[in-house]
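Shown here: the complex without one of its protein chains, the others still in place.
Think of it as A and B in the order they're written, each chain with its own count starting at 1.
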Amino acid sequence: MTSTANTSTSSRRLPGAAAVALAATAALLAGCSSSSGTKSDDPLANDKASGDTVVVGSNNFAESILLADIYGEALKAKGVKVTYKPNIGSRETTYGLLKNGSIKVLPEYNGALLAYLDKKAVPKTVAATTAAINAKLDSKLTLLDPAPAQDRDSITVNAATAKKYNLTEKSTIADLKNTAKDLALGASPEFQARQQGLLGLKSVYGLEFKSFKALDAGGPLTQSALQKDTVQAADIFTTDPTISKEKFVVLQDPKNLFGFENVQPLVYKSGLPQKGVEALNAVSAKLDTAALLDLDSQVQLGNKDPLDVAKGWLKSAGLG
Amino acid sequence: MNLLNFVNAFFSDSSHWHGYDGIPTRAWEHVQYSLMALAVAAAIGLPVGLLTGHTGRGGNVLAFVATAARALPSFGLLVLMFVLLGLGLLPVMIPLVVLAVPPILVTTYEAVRSVDPSPVDAARGMGMSEPRILFQVEVPVALPLILSGLRSAAIQIVSTATIAAYVSLGGLGRYIVDGLYQRNYEKVVGGATLVAVLALATLTLFWAVSRAAVSPGVRRST
Partner (left out) sequence: MNGFFHLPSDLQNTWLGLVGLHLREALLPVLAGLVVALPMAQLCVRFRWLYPPVLGVTTVLYAIPSLAFFVVLIDYTGLSETTVMIPLAVYTLVVLVPAIVDGIRSVPQETLDAADAMGFGPLRRYVQVQLPIAVPAILAGLRVATVSSLSLVSVGTLIGNQGGLGNLLTDAMFYHRPMLAVNSVVTTAVLAILLDAALVLVRILLMPWMPRATRAKRTRADARPEPSAIALEDAAR
């Protein structure tokens, strides 16, 4: 362990020096940015103006941005002032921002949120999921109605792997019991440390894969890696339009590791007026999985702008 | 500032010391990417720099190429290459090589140009061939500066190779990107420390190489 000692001594000087340099530049930049502060559109920098404007945030993947647009436009249609804060990061970041009121509305997925809040819970129904989340949720936050639309994390294999191991739509994650040791699994970096991830795959299904490749949250890296057989199995969102395009096979999850994944708005209680709550509940009532899949393909394959797609759907659902 | 606690926690967690995500594996991956990029960049930059420096022609073109290459943003180039080429080592190598070529090219050119003309003329007068003049007169004198160009390139590669992790490759950037998404500061700070240490190790290595390789006569005169 000599190298441990070495590295920590050589880095000892570093924070001190960094502190001095940072303090100096921070002071300077504070001066600069306040003098050039004509742009006040950064909701995270100044929270003062948040009284009447609702900040709708989203995580760092395409569907989250689309859902945020749907929520935001539905709110605007009811006369609520909205600003967007898209592409923030993973839940580990966005939950914190919601808790401190920097963002007021965030599209969430009930099962994934619960797994983040309580690693052990295995609820049997949507209502039980909501109840379990509410038990653990920060007191300043609340969940609105869940939509019937589900977008689950999944263990999905590519066509070649499905053929090689005879996996079909009816196969389950448990069927990988004997083959997982030969397969490379790809998923987002946060998957490694999540219950709905490597931890759960091991504890619930007893699976350990040959290797893990950190990609992104069901995004282009994951799609590309699975398609090119860089990984044989990956965490792909079930509403991903590339599943049907690339003939990927989604494995069943009989033990409910990935739980219910209904789209559900998570909001900062005091940040959303009653008419906003009603508007978002009206969205959830109409949004089902088929609709979500269709909207996702329009954005990710059809080259359409998420905002236009959101507006189009709201209009057709009578909410725009 | 409890950065030190993070560093401590990171390095004392024994699970960070073995396996595919262990420090030895990640550091070795990082060194491999860096060496590969440096080798390719040197294979491009050194011959071109030596030739233009020796002939004294093409200096302006060279300066323009270097400026243009510097202007290309590494991270942007990485994403662009990923979008065009898909996953793999190539999308990472291209931005790293583009990053490393300008310092090697420009310094090598400068180094050869700045060699005192009188010994060169003397060598020519003695009937030495142009390649011999380049390699036996100019290069030994220019070596310290040429090495410093390689050193700058190496340091920039080492600290920029972290972006490989963004397109799912390994290396020490893995800790930083994973730490960002898992909101795990321990990993971010630990990874950053390792990169900084590797960069300083590179500096030391080049210092040692230049002590060993530069002719004592040249060292005395500079």
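The rule we apply is simple: contacts are C-beta pairs under 8 Å (C-beta built on N, C-alpha and C of every residue); 3 or more make two chains touch, one makes a residue touch a chain.
Small disclaimer: the values here were computed from a predicted structure and weren't measured.
Engineer: In the full complex, which of B:35, B:83 or B:205 touches the chain missing from this view?
Structural biologist: For the chain that is not drawn, the touching residue is B:83.
Engineer: By the contact criterion defined above, which parts of chain B meet the unshown chain? Give residue numbers in ascending order.
Structural biologist: 3, 67-68, 70-77, 79-80, 82-84, 99, 102-103, 106-107, 110-111, 113-116, 118, 144-145, 148-149, 151-152, 155-156, 158-160, 162-163, 166, 173, 176-177, 179-180, 185, 188-189, 191-192, 195-196, 199-200, 203, 222
Engineer: Which parts of chain A face the unshown chain closely enough to count as touching?
Structural biologist: So the residues of chain A touching the unseen chain are 13-14, 17-18, 21-22, 24-26, 28-30, 32-33, 36, 41-42, 44-45, 58, 60-62, 65, 69, 84-89, 93, 97, 102, 216, 219-221, 299-301, 303, 305-308.
As a working rule, only the chains that are shown with their structure count from here on.
Engineer: Please tell me the distance, in whole Å, between the geometric centres of chain A and chain B computed from their C-alpha atoms.
Structural biologist: 37
Engineer: So in the complex, which bits of chain B are touching chain A?
Structural biologist: 1, 3-4, 7-8, 11-12, 20-21, 82-83, 86-87, 165, 167-168, 174, 177-178, 180-184, 193-194, 196-197, 200
Engineer: In their complex, what parts of chain A are in touch with chain B?
Structural biologist: On the chain A side, the touching residues are 4, 7-8, 10-12, 14-15, 18-19, 89-90, 92-93, 96, 186, 188-190, 192-193, 211-216, 220-221, 224-225, 228, 230.
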